[in-house]
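Let me begin by presenting the structure, written as structure tokens, before commenting on it.
As you look at this complex, bear in mind that one protein chain is not there, while each of the others sits in place.
Lettered A, B and C in written order, each chain numbered from 1.
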Amino acid sequence: MPGADLPFSVVRTHHGGLVVTDLERSRHFYVDLLGFVETERTPDALYLRGLEERSHHSLVLRRGESPASDHLAFKVASEEDVDRAKAFFEARGAAVKEVPAGAEAGQGRAIRVMDPLGFPMEFFFAMDDVERHLQRFDLYRGAHPMRLDHMNLFVPNVQAAHDWYTKELGFRCSEYTETEEKEPRVWATWLHRKDSVHDVALMNGLGPRLHHLGFWVLDTASVLTACDVLAAAGHTASIERGPGRHGISNAFFLYLRDPDGHRIELYTGDYLTADPDFTPIRWSLNDPRRQTFWGHAAPPSWFEEASPVLDLEGAPIRPTDALLSDRPHFVT
Amino acid sequence: MPGADLPFSVVRTHHGGLVVTDLERSRHFYVDLLGFVETERTPDALYLRGLEERSHHSLVLRRGESPASDHLAFKVASEEDVDRAKAFFEARGAAVKEVPAGAEAGQGRAIRVMDPLGFPMEFFFAMDDVERHLQRFDLYRGAHPMRLDHMNLFVPNVQAAHDWYTKELGFRCSEYTETEEKEPRVWATWLHRKDSVHDVALMNGLGPRLHHLGFWVLDTASVLTACDVLAAAGHTASIERGPGRHGISNAFFLYLRDPDGHRIELYTGDYLTADPDFTPIRWSLNDPRRQTFWGHAAPPSWFEEASPVLDLEGAPIRPTDALLSDRPHFVT
Amino acid sequence: MPGADLPFSVVRTHHGGLVVTDLERSRHFYVDLLGFVETERTPDALYLRGLEERSHHSLVLRRGESPASDHLAFKVASEEDVDRAKAFFEARGAAVKEVPAGAEAGQGRAIRVMDPLGFPMEFFFAMDDVERHLQRFDLYRGAHPMRLDHMNLFVPNVQAAHDWYTKELGFRCSEYTETEEKEPRVWATWLHRKDSVHDVALMNGLGPRLHHLGFWVLDTASVLTACDVLAAAGHTASIERGPGRHGISNAFFLYLRDPDGHRIELYTGDYLTADPDFTPIRWSLNDPRRQTFWGHAAPPSWFEEASPVLDLEGAPIRPTDALLSDRPHFVT
Partner (left out) sequence: MPGADLPFSVVRTHHGGLVVTDLERSRHFYVDLLGFVETERTPDALYLRGLEERSHHSLVLRRGESPASDHLAFKVASEEDVDRAKAFFEARGAAVKEVPAGAEAGQGRAIRVMDPLGFPMEFFFAMDDVERHLQRFDLYRGAHPMRLDHMNLFVPNVQAAHDWYTKELGFRCSEYTETEEKEPRVWATWLHRKDSVHDVALMNGLGPRLHHLGFWVLDTASVLTACDVLAAAGHTASIERGPGRHGISNAFFLYLRDPDGHRIELYTGDYLTADPDFTPIRWSLNDPRRQTFWGHAAPPSWFEEASPVLDLEGAPIRPTDALLSDRPHFVT
């Protein structure tokens, strides 16, 4: 039985927590322009969800002094899995913090840990159900964000990070990128628990840093609509890259920078990865179709900039240089 | 020079006037759900336009006791053409009424006449420019109606109506339907002044009555969005027919009934008809691909129901039975 | 761990087997018009797959005297699960037949059983990988069928069938329909193993019969393209119902009848069901938005006609009348 021998069972990437400097400005960007659904607003935080999501939030924006990501959350398969996760991390000597039910609005009890890659990860099971807007087409706006799909992380040592996720947490690899050395090394990897291309992508880079949160949109038309709406509202500058298509994952993508510089991907074009014998697809780092099947070249910012992550006390974590070169040789 | 010998020059179908019984209910339908732009509201009327339209209105909803169409307006090429139109109709002994500038909000001086087909037609040149919403993608809603495209009229004698429009007013025929008799008769005809498939379609039926006003939408996706939005808002019953594709005109269509039963077509899929030597396309009445290239059969209401038209004093005009059978033999 | 105590682990609905009377005619329909990829053709069978599928086939058309479905196949999680499935069915006294590797082209060893619902089900693990056409956009045609998504079965006793799939085989319910009696009974149910709305839908009706095989297409535009292509090629009559949207599952659908009358659904608009605590969505049988969120009413054939299924020796199985009324009261 797949996963039967895991220390605990991760279901999927569930939500991200971002520190932003102006909640109202962020609300305008995510809700008015991109079409996220606002579930709840407190003086210090904004809880958002996508149109198909029934759980309370998939994006938490918390007011703070400077932009960062303060936690990235996996849903686990049961309350027992929260306990098991806690025991697992404690046994490894990791920093573990209990988050009582309700500390994050709508959410049951959770644990937060500093994982071996240096990211502040949250594991929880329970969250309040709220109204699903999937068939409230009269309320659709902007990009039609359906749900959080994945997180993309800069890590200095992709091989180590890949091993952590696949060997310890039971993630499966759908696609990966290798260097073109005689003995190729993993430069990036796409890993999943749910039956899609990824829940977590790990890319070689100065890390730990959050490269982007990827939100699933309905179709390519929604991505174009996002461009039109952002441009009409005077936010053309928030479009960093795209639209275009990646060879990797077949994603039709658009990368945006929110008002604090956090990078958001609007993403469609996945495929089903349910089969346990799915053979991971290998790409070569300098294959131009890997990064950009078609579309303009990625700008340098896309390789260089990312959101810092915070430790469990809220202090920024100092990132480490990447082991490998941080971009293909054709990107300068 | 095409048109050089015409009594006056019609540019295109410009706007329609509908009498509705509840302005607020109509506003909700047209503005909130379908996405028309509201230009102006008076106690007695609502002036709407499409997203690409720069002139003040393409649809006037006037409050009244019972649903009807009180005028259908052509834009002519100049103020002189308004004079010429007046002289032309007076010379024919038609009822002609001057509409002073401003009587219809935003509109210059016009004339209204009862045309030989029994319709209350308006001819005008000047209308106020207002802000075009074409690139205000942040304000797009619902069906993304771009502009009024055409009017479709039930007339009892299509051949006579066809001759009126083509021989007297200089319309050109893009497509037409004939009966399958030994000596075929025209059952319907698609006529244009602008470079599209039609400004006016004339269909055999109990008339004069207005079958529908056709609004151009951006693409097929907009038509599907209209369905989703209407259904989500509890207005599924307003969808009378479609989505589907006509053989005639290649239209991808959706027919709606507004809260007063007026029929609106959302329409995309036209083609360019600029060439003066364009050979009209002939269809046979009982060719099933003519009416419905694909899509469910039209319901009987589509053949039977239409908006009554009013004379220049606002009295309903009693329609006359059609000369030919009012529908293909495969529709029962 | 979900599924840890199951007799064997089903991954997903993987392929369907249909008996057709003219392979070449079927090939034209599925490959030339709808855009399926042809993997292999033998004198007696045609093996097809969708554009994203890497395994040898998701649809097997076998030449035969009269239309039927001869097997419906689930992929299981390992070779051991094939053994476990065999033991499980033998212990229940079911008819079980070994299908040696290669008997079905490209497929490893499988078992076929008559399940308690009277369907000829296949369980297998291994199948040859073939080239994935996901990024061969230059070869896309017709409806852009991506992959087999689900099978929809007519069963006379939905409650019993629901219990079989959920209690014995570990399927989870995403949505279901109940009658409006004082003590409501299940009229239809949507069940899944993969993280989508369904692998198997069970509908109250004369059964066992195969109502349809549902293929996932990329987007709503692909569904419209299918209509246009079929109509252009003279196959309008193969469109039985749609396009429209179901309330249930949020499917944007088109139902086609292949040249032998087998029903195929082109389907898009699903949502993610990975969360183990997903609360099934309840619909009332006579809620008009359940069946048709919008779109024309389903024709009687949609409720009445379905493909017969064969037993392991190839003899047709005589269906039994449904326990409940076979359609909502508003469909006549």
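Criterion: contacts are C-beta pairs under 8 Å (C-beta built on N, C-alpha and C of every residue); 3 or more make two chains touch, one makes a residue touch a chain.
These numbers come from a predicted model, not from an experiment.
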Contact partner of the left-out chain, one of B:Thr179, B:Asn250 or B:Ser301: B:Asn250
Of A:Gly106, A:Gly170, A:Pro243 or A:Pro259, the residue in touch with the unshown chain: A:Pro243
Touching the absent chain when the full complex is considered, from C:Thr13, C:Thr225 or C:Thr292: C:Thr225
Sole contact to the chain not displayed, among B:Met146, B:Ile239 or B:Leu324: B:Met146
Contact set of subunit A toward the excluded chain (per top definition): 220-221, 224, 227-228, 230-231, 236, 239, 243-245, 252, 288-289, 293-296
Contact footprint on subunit C, counting only the chain that is left out: 33, 135-140, 221, 225, 228-229, 231-233
Hidden partner chain, residues of subunit B it touches: 1-4, 6, 9, 11-12, 52, 54-55, 75, 77-78, 125-126, 129, 134-135, 146-147, 193-196, 218-221, 247, 250, 271-272, 274-279, 293
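Note that only the chains that are shown with their structure count from here on.
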Remotest chain, subunit B as reference, centres from CA atoms: A
Two chains sharing the most contacts, counting C-beta pairs only: A-C
Interface residue identity across copies subunit B, subunit C - same or different by half: same
Centre-of-Cα separation between subunit C and subunit A, whole angstrom: 33
Averaged-CA centre spacing for the pair subunit B and subunit A, given as whole angstrom: 50
Where subunit A touches two or more other chains, by residue: 135, 221
